[in-house]
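One structure coming up, written as structure tokens, with questions to follow.
Only one protein chain is missing; all other protein chains are in place.
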Amino acid sequence: MSRLRPLTRALLGAWRFLRRDKKALVGSIILLVLLVVATFPSWFAHDNPAAEIYTPGAGLSWHHLLGTTSFGQDVYSQLIYGARQSVFIALIVGAFCTVVSVAVGITAAYSGGLIDDTLSLVTDVVLVIPTFPLIIVITAYVKSASFWLLVAVLVFTGWSYGARQLRVQALSLRNRDYLLAARARGESSWYVITVELIPPMTSLIVANFLSAALYAVLAASALQFIGLGNINTESWGTMLYWAENNEALQTGLPLWALAPGLAIALLGSALALLNYAFDEVANPALRPVSVKKMKKRMRKLGASA
Amino acid sequence: MSGPILQVRDLMVEYATPTGPAQAVHGVNLDLAQGEFLAIVGESGCGKSTLLFAIAQLLTYPASVVGGSITFNGVDLQSLKEEELRQYRWRDISVVMQSAMNALNPTLSVGAQLADACRAHTDWDDKRVAQRSEEVLSMVSIDKVHLKSYPFQLSGGMRQRAMIAMALLLEPKLVIMDEPTSALDVVAQRSLMRQVEALRKELGFSVLFVTHDMSVVSHFSDRLAVMYAGEVVELDTTREVFDHPQHPYSQGLMDAFPSLLGDARALTGIPGTPPALVNPPPGCLFAARCTHVMDVCRELRPELITKGTRAVRCHLVNPPERS
Partner (left out) sequence: MSDAVLHVHDLSRYFRVGGLRSHGQLHALDDVSFEVAAGEIVALVGESGSGKSTIARVLAGLYEPTHGTITFEGEALKGRMSRKVRGRMPMVFQDPFGSINPVLRVGHSLLRSLKLHRPELDREGRQREAVALVERVGLTPGEEALRRYPHQLSGGQRQRLGFAQALASNPSLILADEPVSMLDVSIRIGLLNVMKTLRDHEGVSLLYITHDLASARYVANRMIVLYAGRIAEEGLTDEVIRNPQHPYTQLLMSTAPDPRLPLADIEGERDLGEPPKVIDPGPGCRFAPRCPLAMDVCRTTTPTMVTLSATHRAACFAVKAT
């Protein structure tokens, strides 16, 4: 029972944080909605997104909220079912990137010496590799990229930035007395890293996760758009691919291209908003001071004298 | 040169907190004569630094002055706009901060920062700026070769002396110092205080010095004010406060210093903690920790009553009138 208390505390803290910061609130609501849609698409769309059984090129109607594609598929269903790939790739790549960044960055900072030099070198090299050309080369080589290959490629190119950031912050915390105190009382290195070093870095780690997820959304969509994803799966990126290939904008089916584009932008914005909000938590200097609010408070103080 | 150079009357400073305004400075009255050294002593959180920043017009949100006046040479500083205040900053009033490492720009050389300060407040040409920079450095016994040094290349004591040099650039009438010795070792502390003393005698500026460690100023300040929970509780010449403290808090403070050569007896310090500044209790703010507390102390806030050179805020010393 006492194990649950830190969890409920964390949740309450998160709730208070979200309520205070409008950016975070908007971002998390959008993300939550998209997550629900991605997990339970059948609640929102009843048509089979791949079935080419409807009138091709139909306009908006109650049956087809966003019209149909030139193959006769329901655009709305595609959008709903396509959410799964896009949202999950963002979250999965984000998670793996974070795990690798944390492992590499913190090990480098904590160990110092040769290990730090080696890991930093590796990080810097990977960081400098031009990401997009590399992704294109890899996926083009492998003809049709499966979901997991896409994840692997994105994680490989995405972890290094976070690793650098986390290493720097871990370095600044490393010589705080409470870490030395833990070592002095005989704790193992593993304990010091996981219990004493990582928890104060939580906000930076979360911010890293969000920016990695954002990177994944945009990079994955771009790859699918140019046809390097599996074009037979449902995702927003592949919708864009098919729409583009069939000249949707020119043939009077603009929603086929616009809907997935806007959806990608929506997911990206949600992640970006949350990212900004977490940056402010991690660095109070970024918090906005509204001049109007300030003057209002000072006037209130004057009244109490 | 007649009259006090600085007059603080009934100053009230509050901090905005989530639970309400905290009264950091509550009704402080001070007079500082030309060339006088006034030390303000108290624990952390007693409001002494807030008082100092209020006088230097450096308070920012969430702190603000909500009452009282600060008059410098007859001019009400609160009424001035920022552009008008700039005329006074550094030329008449300068500030020496607590930690030179935080106050000096680590990416600029000492000379560049001195020049910066000069140019911000005067229209001197480069030659005059360089000349004055060398002058102030030699005043604090720093070789002029250090004009090119960066702050991290100087030792702690030298950095602090560089801060003082910077404060004296424009020959101010008042130098405000916020615990400038707390980051220094004993020997460096003593030499810094001696330096300040010698400069004060030579140039005639007034000093307002804030510290939590009375022994630092014991041989240098003319008068000593003891602050507690935002109020001045005792004020007199330094020697008098040390030899005959009247307020129980001052007495407790005196007792908190282990002596180096005196008799080695057990000391107890002052048990308890200062009161909350948000919605403070109605009576004397020291009542909860006072060994001489009486009933009236919990109900009535004592006034600061002046007799001769001594001002004390205590019902024990100045029993309230019976109606």
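All chains are identified by letter, namely A and B, in their written order; residue positions are counted from 1 within each chain.
Just so it is clear, a residue touches a chain if its C-beta (ideal position, glycine included) is under 8 Å from a C-beta of that chain, and two chains touch if they have at least 3 such contacts.
Computed from a predicted structure; not experimentally measured.
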| item | value |
| --- | --- |
| Residue among B:G74, B:P106, B:G262 or B:G308 that touches the chain left out of view | B:G262 |
| Residue of A:R16, A:H46 or A:R183 in touch with the missing chain, whole complex considered | A:R183 |
| Among B:A33, B:A130, B:A188 or B:V296, the residue in touch with the chain that has been omitted | B:A188 |
| Candidate in contact with the missing chain, chosen from B:L38, B:L253, B:L285 or B:A311 | B:L253 |
| Omitted-chain contact residue, chosen from B:T17, B:S79, B:N105 or B:S141 | B:S141 |
| Contact footprint on chain B, counting only the chain that is left out | 43-44, 141, 155-157, 185-191, 194, 212-216, 218-219, 242, 252-253, 256-262, 264, 266-271, 273 |
| Residues from chain A at the interface with the omitted partner, ascending | 176-178, 180-187, 195-196, 199-200, 202 |
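Keep in mind that, in the parts below, only the chains that are shown with their structure count from here on.
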| item | value |
| --- | --- |
| Distance from the mean Cα position of chain B to that of chain A, given in whole angstrom | 51 |
